[in-house]
Each structure stands twice: as structure tokens, then as C-alpha cells.
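Here is the structure we will look at, set down as C-alpha cells.
Note that one protein chain is taken out, while the other chains of the complex remain in position.
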Amino acid sequence: MEEEKKIKRPRGVARLIVGKCIACGARCEASCNKDAIEMNAKGEPVINTAKCIGCRKCVKVCPAEAIEMYFTPEEQKILAEIAAREKKAGVKEVSTEEAATLAEIKEYKGVWVFVEHNEGVPAVVSWELLGAGAELTKKLGVELCSVVIGDKVENLCQESIACGASKVYVIDSPVFHYYRTEAYYKAICYLVDKYKPEIMLIGATGLGRDLAGAVATKLSTGLTADCTGLAIDDKGFLLQTRPAFGGNIMATILTERTRPQMATVRPHVMPMPTYDKSRKGEIIREAVPIKEEEIAAKVLEVVEDAKSGAECVDLEGAEVIVSGGRGMKAKENFALLQQLADELGGVVGCSRAVVEAKWMPVDRQVGQTGKTVRPKIYIACGISGAIQHLVGMQSSDVIIAINQDKQAPIFEVATYGIVGDVFQVVPALIKGIKESRGKT
Amino acid sequence: MLVVTFVKQVPDTTQVKVDPVTGTLVREGVPFIMNPFDVHALEESLRLKDKYGFRVIVLSMGPPNTEVTLRKALALGADEAILLSDRVFGGADTLATSAVLAEATKKLAQKEEIAIVMCGKQTIDGDTAQVGPGIATRLGYPQLTLVDLIVNVDLQAKKVKVRRRLEGRYEIVESPLPSLISILRRANRPRYPVVPRRLMAQDAPVELWNNKVMGLKEDTIGLKGSATQVRKIFSPERTKGEILGDGANKPEETAKLLIDKLLAKNIICLK
Partner (left out) sequence: MSVNVAVFIPVLVIAAALFIWSCFRRFRLVLLGKPANRFRNIGKRVKSMIYFAFGQRCTVNHGYKFGLNHLVLFWCFMILLIANTEFLLHGLSPNVISFSRLTHGVYYPLAYIFDVLSVLALASVIIAIIRRLVFPPYYIQARSRDAFTILGLIAVLMLAFFSLHGTEIAQGKEIAAKYMPISNAFSHIFSGASAGTLGAYANAFWWLHAVVLLSFLNYLPYSKHMHILTSIPNVFFRSTTKVNTQLPEEFKKGNTFGVGQVNQFSWKDLFDSYSCTECGRCSNMCPATYTGKLLNPRLVIHDIKVNLLKNGPLIAQSKATNMPLIGGGQEGSIADEVLWACTTCGACMEVCPVFIEHVPKIVDMRRNLVEMKAKFPTELLPFFENIEQRSNPWGIVPSDRIKWAADLNVKPFEAGKTEYLFYVGCFGAFDARSRKVTLSIAQILNTAGISWGILGKDELCCGDSLRRLGNEFVFDRMARDNVKIFKDRGVKKVITECPHCYNTLKNDYHQYGIELDVIHHTELLNNLIKSGKLSLNGSKDLGNVVFHDSCYLGRYNNIYEAPRQAVTSVTHRVPTEMERNLEKSFCCGAGGGRMWMEESTGKRIDVERVEQALAKNPSTICVCCPYCLTMFEDGLKDKKADEKVQVLDLAEIVAGALKK
């Protein structure tokens, strides 16, 4: 035994795996205590092997697994030997550091879901989060709670329970009639400080992201944005998966050292829980001493889109655009597209040919000399896909093309293409959507 | 009075491609640009400058080559540029980023009164939209996120009125100065730099603030001050273009096929 201990474990040096770095923002450089890493102009590390002591910090910190440890063949031999021995002896290294933080965060328990609403009308995503939260609590063996803040929001407490919350923390006061960051984040921080949840989920809506950023900063804890996947790892940590880089990559993010683990979660992604009015839960009423005068920002007016009139369609801000081209044949046929757009909560756009033919006003034109749009869904009906049109819509998340001509260049950029007659396919789509909606 | 504007230099992620074979990001030849949202934030600041005579200072935290982006801001009309760059700032998540940016703002506030802190809604690389709220909370300023219109600034009453865009509605909000505003892309059409300013910006001074200047505790900034850890990065399942079914002869069936795909991939939601 004595003799064996003398073998020094080779530490190796860090090495960049070509092509894997994503220029995440110099995590490796920052992690290196020995200044052995410098970033180049491309944002990739250049490792100074003379300075590297083989501490592996950069390897651990690199999200893209772009750094590995390099061992000379001799070193590899030694490593293999050590590994063989350790296997025999059954030794496993446990870092003491890790153990300490684990102990510190143990106090925090339970999964919380923030119930978002607009003057008492709940956002669907809140219920989806209760659905997702239920999965997590099952794995962790803890309680699922909801947080309701507002003015006369008793009904939301009941709904939360029906959607699966076993506890509801509610703060009900006129100060919370409108959402204002300052009032809301203070209320939440108050609850968190008092009840210490380990996970806090908020919908990744405009409101939710506004709120979560403030809360996490105040609590000095980690916040993961716009998650599309949640899971629990073997240590009981929340694995938060989210798209980044404009959807080009997915990242799995952890908040290891601080609590609560906060995440905003993308709407429509998580499953709805089963709604059960008969469920029972506990309602815990709290009050925070926030006075109206203390809130700096005042909401002067809220204008619902429905009331603001349809004349000013907002192509650039729309999430769904149904666009028609010359293939629509006549002005009247755009009513069909409007119908489809209404089904999907979108607006109608068009190609220049359509503006030229005076079927649509010029403010609906998408393309080089029209608007540049980036909706989540762009449906091109009877549009050939001239480059002047493509340039205005090619960065849409999902492009659906419906065109008779399978050679049409629009199919080159389409995520889904349907070769067919718009006058058959579009009505079929409208019908199909109506049917599907009826089902759920 | 100052409008402090934050801009981030980001890789042009729309040019990033995923190698279909290895599944890794192909970043070769992808240039760094000013985060597109920040271009609009800067434009909004410059409009305030034109209208109310504010001074516009741009700040960016990033590696030394971020200077290029700051020079672009100077060319567009910013009055001063400050680069926050230090090895210890690197690897920051949004918590640690807002720590540095908020401290830098405080430093500026000591010398000149701040009217507005302006930032973009989000970046196109980190995509979090969390830094703005982070800065505001740290400074104790009211935060006005998702703004698509600055209605006016009342210098007498020291108030700003903005329009915020939320799901399905607009909100008109009034807030005292200084406030933090995060800007949507649709707020404006950015200007184009005139040549004399471009020439001026080529060798205008860009101040460097490293941690010697900032003097921040290392466990609150950079990698050490970050609460989140990116454990893994992988490429998403890509939906390459596909032609569905037989739309010409079976339109109904093909439409169904499409709807099912969209539902399965959470692209649409018919709840």
C-alpha cells in the first residue's frame, strides 16, 4: 500500500477540441486561476500549456464540452494503473466543497408556481406550470404550491388547487390590482424569505420575465430563461433546458449553489394538468406592507388589442402570419386567409404582387421593400418565393408553404411544404384546426 | 443629464449553423455584431438626445475586441463609450453581468445625473432578457421592460411615459426619472451613420474600465459570481424542410398531417 501511494496522479494539460467552442463568453478564461487561457478574436480559448496546471476547472466549466484533458501516452498508462487500483479498492472521490453547499441549501423545500393573471384573468401558462411542477414534486417528494398575488383573486386560489397545488400562498390587496414590478417582486421575495422554496417556476411571458429577473436579482439566485424542458438529476438538482443562440443550440442549466432554483418556462410547452374541482388544498394568506405611494411606476392605461381596432395590424410584432401571393387569384379570397389567421391568432400579410394588384394595402407587404418579419409561424399561400419576398420572412421560426408548383423556390426555405391548391388546402386546414380544438 | 445605454457584442447567431454530421456549431466566419435589440435601444437613446439634449454614454461588458461595437455606437451618435473588460468579468451569467453593469452605472451617476438607463429587450446569443431587470433591481430604479414607444419625458416633473407591449395588450406607464427601459425592436427604425461621424469614431477614445477601476469583489462577478452553471450544450432536433403528404390529391389528409406535426412539436397550441 505504502509503495502504491507514491505514484503521483498525472494531471495532464487542457486542450481545445477544434470546432466545439461556441464562444459562450469566456467562461474558461475566467475559471482559470493560472491565467493559462486567453481568448482570441473569435472568442475561442488559446491555452498556454506551460501555465496550465491541469486543475480541470475549464473542462468542468465549458458548456460545450470543448475542452478536454490531454495526457501523454506515458501519463495515460499511469492513469490506467491508478484506475485499476482504485477499482480494486473501491475508492471514490467526494469533494468536501460539494458536501458543504449541499447542506446549506437543504433548508429549501417545495416547488412553487407563480400564478400570472391580468386583472384576475389567469394566463394559461400558470396552469401548465402546475402540470410540470407536479412531475417535479413527484420526483423530489415535496409539496407543489402556487403563489397568487393580486386584487380580489380568491378564485385563482381555488383554480390553483383544482390544477394540482396543495398549498396556495396568497397576497390580496388593491396595490396589486395592476402588475407593477416593484410591488410584485417585493411580495414574492417576502414569501420566499419566509417559506424557502427550492424551486420557483414562472411563465416566460412578458410579465413573467419582467418579474423573474427582478426577483432572482434580489434573492441573488440563478434564473434560467425561457425553459422548454425541466427535469431532476440524481442529486436532486433542477435540470433546466432551454434554447439559446437564436434557437441554434439547446443548453442545460443548473443552479447549484443558491436557492431557490428559478426558471421561466415557455408557454404552450408543458402539459396541462387534469382539472379537478374536488381537490383540497391549504390557502395561506399573507400580507406585505406595501403602500401605493411607495410604488414609483403608475399604469395609466391598458389597451387590449381587441379594442384597439384591426386597421393597424402589427405585422412585425405578430407571432403568426398567414401570407398570400398572386396564387390567391382575387381580393375576395383573402377572407379565407383571414379566417385561418383568426384561428391561429395571427394576421394576414402578402407579397408585392398582391399589393400591385391592389388586393391588399401596402402596409401588409412582406419583403425587400416591405416589412421584415420574424413570426413563430409564417404560412405562405400561393407565393412563389422570389428572393425579394424571402428576404423579408426567412428568419421566421417555422415556415409553411402551400403552393401548386413543387418547383417553387418557397419550398427551399419551408419547414413544411404542401404541394397543392390553396383553395383546397387552406379550407382543410381551417376545418382541421377547428376539429382539433374541439377535441382538447 | 445622461442616458446610459447598454450594448452587447454578440456573434451573429443567424449565421451560425449546426453541422449536420457532428452536431456542433459551425461558427467559422461568423462575425460579431452589435446585438440587434441594442441597436434599437441606442437609436431610442439618440432620439432622446436629439429631443431633450441628453448625453448618451454607451457601455459594454465583453472581451477587448468589443471596442469595435462601441465604435459603431460612437459612429451612430453616442457621445462617449466605455468598455468593461477584465478577465475576472468573464463567464458571467445574468446575475453577475448585471452586477458589473449596475456598478458601472453607479459610478457614472456620481458624476452626472442619470435620466434613463436603456437596454435591449434581450440578446440573440444568451436570449435571456434578464440583464435589464437585474440592473434595475440592483440600482433600485423602476424598470420599464418591453417598451415600444417612449411617449415623452417630462423634464420638469422628472417623469417618463412609455408604452409597453405585452401579450395581447398595451400598457401606458408613467415612471419617475431615473428609470430603466428595455426596448423592443419595433420601437424604431435605427438611423444610418453619417460618414463624418464614422471617420471620427475610427479613432475616438474608448475608455477601459477593468476591475482595477471598478474594484468589485471577485465572488460577485464573472464566473465566480454566477449562480447558474451551463452544464451541457447540444444541438436541437432540427426540422429540415419536408414536403408533407399529397396535398394535390388528398388535401384534407395532408392538412391533418400538418396540424398533427405542429401540435406534436408544440408549434401551435389549440388549448
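Labels for the chains are A and B, by order of writing; each one numbers its residues from 1.
Throughout what follows, contacts are C-beta pairs under 8 Å (C-beta built on N, C-alpha and C of every residue); 3 or more make two chains touch, one makes a residue touch a chain.
Nothing here was measured: the structure is a model prediction, and the numbers come from that model.
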Of A:Q338, A:T372, A:Q404 or A:S436, the one touching the omitted chain in the full complex: A:T372
Full-complex touch with the removed chain, picking from A:R15, A:K196, A:K298 or A:R326, is A:R326
Where the unshown chain meets chain B, residue by residue: 12, 14-15, 17, 29, 31, 33, 189-196, 198-200
By the contact criterion defined above, which parts of chain A meet the unshown chain? Give residue numbers in ascending order. 326, 353, 356, 362, 368-369, 372, 385-388, 390-391, 409, 412
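Just so it is clear, only the chains that are shown with their structure count from here on.
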With chain centres defined as C-alpha means, what is the inter-centre distance between chain A and chain B in Å? 17
Within their complex, chain B touches chain A through residues 11, 13-14, 16-19, 22, 24-27, 32, 62-63, 65, 87-95, 98, 124-134, 136-138, 142-146, 148, 161, 164-176, 179, 184-186, 222-224, 226-236, 239, 241-248, 251-252, 254-256, 258-259, 261-263, 266-271
Over in the complex, which chain A residues touch chain B? Could you list them? 19-31, 35, 39, 41-43, 61, 63-65, 118, 123-124, 181-182, 185, 205-207, 209-214, 216-218, 220-226, 228, 239, 242-258, 267-269, 272, 296-306, 308, 314, 316-317, 344, 376-377, 395, 397-398, 400, 402, 404, 406, 411-421, 424-425, 428-429, 431-433, 436-437, 440
